[in-house]
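The complex appears here minus one protein chain, its other protein chains still in place.
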Amino acid sequence: MPKNNKYLEVDNLTKHFGGLAAVEELSFSMAKGQILGLIGPNGAGKTTVFNLVTGFLPATAGRVLWNGIDLTGKKPHQIANMGIARTFQLVKPFPDLSLFDNIRVACYGPRFTSQKLSQSATEQRIYKVAATVGLPKDLNPLASTLGHGDLRLLDIARALMVQPELLLLDEPLSGLSSIETKEIVKLISQLNRQGITLFIIEHKLKELMKVADRIVAIDFGEKLAEGTPEEVVNDPKVVEAYLGTKESYGSA
Amino acid sequence: MLQALKTSRSRGSAVFFGVLMLIFYAVPIFTDNFYLLSVFTTAYLYMIFATSWDVFSGYAHLMNFGHALFIGLAGYLTAFVDRYWGLPPIVVLPMCAVLCGGMGMLIGFLTLRLKGPYFAMITIAFAAVAYESAIMFSDFTGGEEGIPGISSLTESFLGDYYFILVTMTLIYLFLLWFTRGRWGLLLKATSQNEDSVLASGIDTAWLKIRAYSISGALCGIGGCVYAYSLTHVGPTSMEQVLSTTILIMAIVGGLGTITGPFLGALVLVLFNELSRDLEEYRLLIYTTMVVVIIFVAPRGIISWGQPLARVLKLSGKRE
Partner (left out) sequence: MGLIEEILIFGSIKGCVYALIATGFTLIFAVAGILNLAHGTFYMLGAYFTYSLFYSLGIPLAPAIFIAAILVGLLGILLDKLLLQPMRSSHSYVLVLTVAVAFAAQEVILLTYGPRGMNIPNLIKGSVSIIGVVVSWHQIMIVVITLAVLLGLWLVLTRTKYGVATLAVSMDELGARFVGIETEKVFNFAMFASAFLAALAGAIISPILSMTPTMWDMPLMKAFVVVVVGGLGSLTGTILAAFFLGWLETFTGFIISPKLTEVVSLGLLTVFLVFRPSGILGRRLN
């Protein structure tokens, strides 16, 4: 049985692209029910970590353990079916399909179909999830007509259809207005209260700190710090990575 | 599919195609003309080829340039089985479906798990090598001449006509049902954003492989019937020109709609018959057509059905 705070455990995870080390012996863990944030400057390797955890990239070395299960080497659809859902840094809708169909795609994965819902029950579920994330009531328009903020909501709606235990969000607040940002932050808290464990990459530190229980900071694929939001944000290595050397800030 | 009929648009097109089908079934009542009826059966065969092509290439948006491989495979199998075992068509049809479905699985397994243009290349390559092999291994295949003397489908020409028509009808209805449901949705979604489909827990590679296999199997059924109706099979059943013609019919008709290729095949076969004297320019005309359609109406002539119907309905209302 995995220890309480090793619900998701990344163990010496390494990814090399030819000569480039995108992620280097990265290790951290989180407990079930938490919200873990992942921060780091651009190019630090954050999305690569997500891709490694969710099977979109094969690891060069190291492991990812979830609930004691070794995820390393599994394919993305297999991992999704276990109950780990994700969104992407760049929104990935199906532009020529209606909003309804966009979400409906997720209803054909084994995790959903095993519930053996009737067609009308499935339809109700789709509308319910759409309402939960805050999409407009009319799901007929094509996804290509949606604005950026709503497309993010759409991605989250689709991720929620598989009823994930663990949800990975890659920069969910990027490109959003302050109102949209507030809405998604509220949604994140709501989902967490409903029992979903969340792992979030985000640049908007202020908002992230409002919801995250713990934060991991990385740069050049290596861990800089891990701890509570206050600890990490004040860690000198983290400050240096984001803002430059200590000297240039004149503080000890 | 019944749900699909709810919108008036679908009802309009259902009526249109219902009428078309009625005409097809009624034609022999009004005419004895052997030539005319063969034009129709040719059209039905190409409809099978084009719609079976579309169910994979039109929905997954992965171009299959060697669809005639299945026609030829089925044809040669039919010829062998007919010559050596004399089995009736109703038994040979599923055999061809299985053979071609299996070949589809093989090609799919080799290429559809990979990212990149491999699928297009391999479909051309396999079809080309099959063509070359058919010519080279002439002891088995009759070489350039092929294998003549395949039995006919039924006792009478009229029987043949309806056999082919019924086969086409069943395949067309099956494909309509197939694509209106989860297969159509998932293939289209995969073609628009594969990562999101994967992240939803669906094995896209396996999805594509199965869809391609079905495409092959159905084309194989068409190829079997084709061989019977020609009473002959040869390398020309597998040639690149045939594959390209089918592809052009589907694109001109309208990718990813099943009904588009249905229409496209009909239109092009009729056009071909009506322009007999332009025979030597045919390929040139077809290729020009597809280039024009891609630039002017990429969704095919079926996309003109909407505005056309609206125009007709409007003028009907005013009068």
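Letters A and B mark the chains in the order given here, with residues in each chain numbered from 1 onward.
Assume contacts are C-beta pairs under 8 Å (C-beta built on N, C-alpha and C of every residue); 3 or more make two chains touch, one makes a residue touch a chain.
Quick caveat: nothing in here was measured; it's all calculated off a predicted structure.
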{"item": "Neighbouring shown chains of the undisplayed chain, as defined at the top", "value": "B"}
{"item": "Per the touch definition above, residue among B:A125, B:L230, B:V267 or B:A297 touching the missing chain", "value": "B:A125"}
{"item": "Hidden-chain contact residue, picked from the options B:N33, B:S275, B:T288 or B:Q306", "value": "B:T288"}
{"item": "Full-complex contact with the absent chain, from B:G18, B:P88 or B:P117", "value": "B:P117"}
{"item": "Missing-partner contacts on chain B, residue numbers", "value": "61-63, 65, 110-111, 114, 116-118, 120-122, 124-126, 128-129, 132-133, 136-137, 240-241, 244, 247-248, 251, 280-281, 283-284, 286-288, 290-291, 294-295, 298"}
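FYI, only the chains that are shown with their structure count from here on.
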{"item": "Chain A and chain B: spacing of chain centres that average the CA atoms, whole Å", "value": "43"}
{"item": "Complex contacts: residues of chain A adjacent to chain B", "value": "54, 56, 75-77, 80-81, 85-88, 92-97, 101-102, 104-106, 108-112, 155, 158-159, 161-162"}
{"item": "List of chain B residues in touch with chain A within their complex", "value": "182, 185-186, 188-189, 192-193, 195-204"}
